[in-house]
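Handing you this structure, nothing more for now.
Below, a portion of the complex is reproduced, with chain positions unchanged.
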Amino acid sequence: MVTIAIFGAGRIGRLHAMHAAEHPRISVAYVVDPVEANAAAVAAITGAIIADAERVFADNAVDGVVIASSTDSHAGLVQRAAAAGKAVFCEKPLSLDFASAQACVEVLNRQGTRCMLGFHRRYDPSFRAVRERIRDGTAGVVYQIIAFSRTGAIPPIDYIRVSGGLFRDSSIHDFDMARYLLGEEIASVYAVGGCLADEAVGAAGDIDTAMITMVSRSGKLVQINNGRYTPFGYDQRIEVLASNEVLRVDNAPRDTVVVGTREGLSSAGPVHSFIERYATAYRAEMEAFAQLITEGKAPLADHNDGLEAQRLAEAAVRSMCDKRPVAV
Amino acid sequence: MVTIAIFGAGRIGRLHAMHAAEHPRISVAYVVDPVEANAAAVAAITGAIIADAERVFADNAVDGVVIASSTDSHAGLVQRAAAAGKAVFCEKPLSLDFASAQACVEVLNRQGTRCMLGFHRRYDPSFRAVRERIRDGTAGVVYQIIAFSRTGAIPPIDYIRVSGGLFRDSSIHDFDMARYLLGEEIASVYAVGGCLADEAVGAAGDIDTAMITMVSRSGKLVQINNGRYTPFGYDQRIEVLASNEVLRVDNAPRDTVVVGTREGLSSAGPVHSFIERYATAYRAEMEAFAQLITEGKAPLADHNDGLEAQRLAEAAVRSMCDKRPVAV
């Protein structure tokens, strides 16, 4: 059995708690959250004790910690966990401040901390299948990747204010996916963006629409299109053009009903959110965390991957600002 | 070069005329139609002379005749063509009266007339591809066939009155397709039907909705569903369940636009009519007729196929009437 503690009992913390509770080899010993109701909810699902951080890090029985608390607490908790010798499963990013993230990664590398970063898309069966066909050579040589990532509705402006901006908050998943699929690093980033969908986003200092072009070190081309708003809802697709195959991951429809009328055929739009779209992926993450702890099996994404994706986000910010491609 | 004459210059006759005119090896010498405007239209497309039947059958230069005139004239024209030694491409049916059709087929067989019957679906690339995968063994052993054939809108009641009824007029294409795909004969037919969509059809003595179940001699199962009305338009699909493959022919959409909104995704319904759906098939029929004349190459469907499909239509009429399966 693996014993873990969960920091943060909000939406994503509760999700991990549920999967941990369902997992036959994981026991949730503690939950830590300043909001009592949230902590209580996770305690009810998992049987965990509501505790503070000190108690968690002091308890030798705790093998690993899931860090799903507010973003500004990530770096501190990760480093305390590293010091206490716990395995870490941290939601992205380590820190919105790139220098802090860098410092944090250095600590983790120095201490040899087993750390898994919450790039859940890597655990999605469809994206994984695409990765496999590239890695084992079936797809052939990759030429181009086109990634679509857009949420259905503009999130609350309060969230946007603390999100780090579209590139650091949302595009980062596409930056990671590009690296994951290409299996190599990016050499240059060019980004354009604007506030086309909702002025309130602009007033909060962010953009709601963006397009990014990247070239990898060996010359492969990547296009990303992002947005905070999509009429038909949550939109996350990718297309890889390679020498043998074109690989596509489509959205997952809400149901399988097709209605035919005089006007044509209509079918369901995509599932509403990442919660539904990536249910299998989140479950697989918990299993991977268990394997990281028990067998030391490397996760699909670690803190170094987190840092590299952030590096691309920083480059995108600069590119949009300077109106030129930025070398990475 | 192949020299032909066209009997009947209505919608289907004009279609054949156009394809004949476009065909590099076919010359249309005559067009025969009591309605002068129709004959003139075909003459304009093809350069044909407007003539009467006598002149056509007397002209030794005429290699073959396309019979697309009114149904009640088919059997007579076919037999005159046979007597004159012309190759025949006749629209289905030879006659709505089964005994006449039988007599006609006997004549054709006795005289060794090269005759092609207008079961255009056999010439459609999609249905042909399915047939090929069955015939060459790729699909494996066939277990079941499910056929959908429905027109979009109730045809004019005047047409329904002279159509021979749903089974003889419309289901006949499915009877033929079942024989074509199975490669064997049907042993029993069970049909149910009713006038559910439009009372006027019932008042005209026909049904607008039907379902047919057939068992082949070797025990394979066939289901057909037919109707004179479909909300989304012209609907013609088939599904074959075999031991290695499930083969499906879907409708062809009118365009390739997809519109995504809050309500879901909508796409175009099927093309409006057999004219658009089977454009390639009709063109292939004219090529097949040319090959029948020049090389004696057997067409995909001949008069015997026409008679067998009609036999199944007669059985369906009887089955619905007697409320029991009818052995064929």
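All chains are identified by letter, namely A and B, in their written order; residue positions are counted from 1 within each chain.
Basically, contacts are C-beta pairs under 8 Å (C-beta built on N, C-alpha and C of every residue); 3 or more make two chains touch, one makes a residue touch a chain.
Everything quoted here is computed from the prediction, not taken from an experiment.
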Full count of same-sequence chains in the assembly - 2 placed in this view: 4
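In this text, only the chains that are shown with their structure count from here on.
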Touching residues (chain side subunit B, partner subunit A) in the complex: 230-233, 253, 260-269
